[in-house]
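This view holds just a subset of the chains, kept in their places.
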Amino acid sequence: MSAETRLSARLAQLGIQMPPPPAAKGLYKTVVFHGRLAYVSGHLPVAPSGEIVRGKLGEDCDVEAGRRAAELAALGILATLRAALGSLERVRRVIRIFGMVNAAPRFDQQPAVINGASQLLADVFGPEHGVGARSAMGAGSLPLGVPVEIEAVFEVEPPPGIAAD
Amino acid sequence: MSAETRLSARLAQLGIQMPPPPAAKGLYKTVVFHGRLAYVSGHLPVAPSGEIVRGKLGEDCDVEAGRRAAELAALGILATLRAALGSLERVRRVIRIFGMVNAAPRFDQQPAVINGASQLLADVFGPEHGVGARSAMGAGSLPLGVPVEIEAVFEVEPPPGIAAD
């Protein structure tokens, strides 16, 4: 089963559609390729309605809502990669996930929140290639008041026209 | 027009001079090269007077002051790269910027602050090579009480004597 098929299955299960690739919210590119690596910018959670998800863990957002926000941020990353690469079949594996959780000072369940993103990537790319190195940490605040921001590095087949040098 | 020329123009516009490359504030190197990548340590904003800029966004530092601090941190990164490479002409492009903003718990304009650094890099290296992947996030606190810390990865021509392996 292909990554695209597994993604479709997961989206059907969630009852949502693949979001459009997010536009940059500042002076940056959503993804940059160097050799076989794709450096993916920090992605924020966008609901299927197109609204940015807001909240702070330990205050007005519980772990389950944070987990869903992390999954939405990861969906945005997949949308970015698919748009840049033409297909998720060109993604070889996850190298690194950096998961930032907007949380109260004594919140301590960042890994459970970021698992929402990690689980989606494992579902789509499989338990070996979809699981990489990871840090889950607590941010004091995040852009637009989102509960989760996720940055990532993937190993990919370089997009057509870009040498793997 | 070269990167050095564009930097000189921007410095003249700001009415400031290129700072000396910052010394490490702990047990680290300000930049490490591996292959064609330069891993640049987190840089803090240093004013033209040599003083460290202090403040917390959403408390005693507004977005415009934060933006200027981010530009100063990026200037320090350019000073580090120029000292290590001999010339900014050896910088090919920005790969990744990681921008940390020292902010109050409900501050949400981290991207506007980090744009101060991104704009300088775009001015110096151009809108294609000067713009890379990026995360802007809110730190709960930062070294020496600075408002902004910026870490980065650049693609470079390796410095003379270092193989691109």
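Details
In this document, chain identifiers A and B correspond to the written order of the chains, with residue numbering beginning at 1 in each.
The rule we apply is simple: a residue touches a chain if its C-beta (ideal position, glycine included) is under 8 Å from a C-beta of that chain, and two chains touch if they have at least 3 such contacts.
As the structure is a prediction and not an experimental result, all values here were calculated from the model.
Sequence-identical chains in the complete complex of this entry number 3, based on the file rather than the 2 shown.
Convention: only the chains that are shown with their structure count from here on.
The mean-CA centres of subunit A and subunit B are about 25 angstrom from one another, to the nearest whole unit.
On the subunit A side of its complex with subunit B, the touching residues are 24-32, 34, 39-42, 56, 98, 100, 102, 104-105, 138-145, 149, 151, 165. Only residues 36-37, 58, 94-98, 101-112, 114-115, 118-119, 122, 131-141, 153, 155 of subunit B touch subunit A when the two sit together in their complex.
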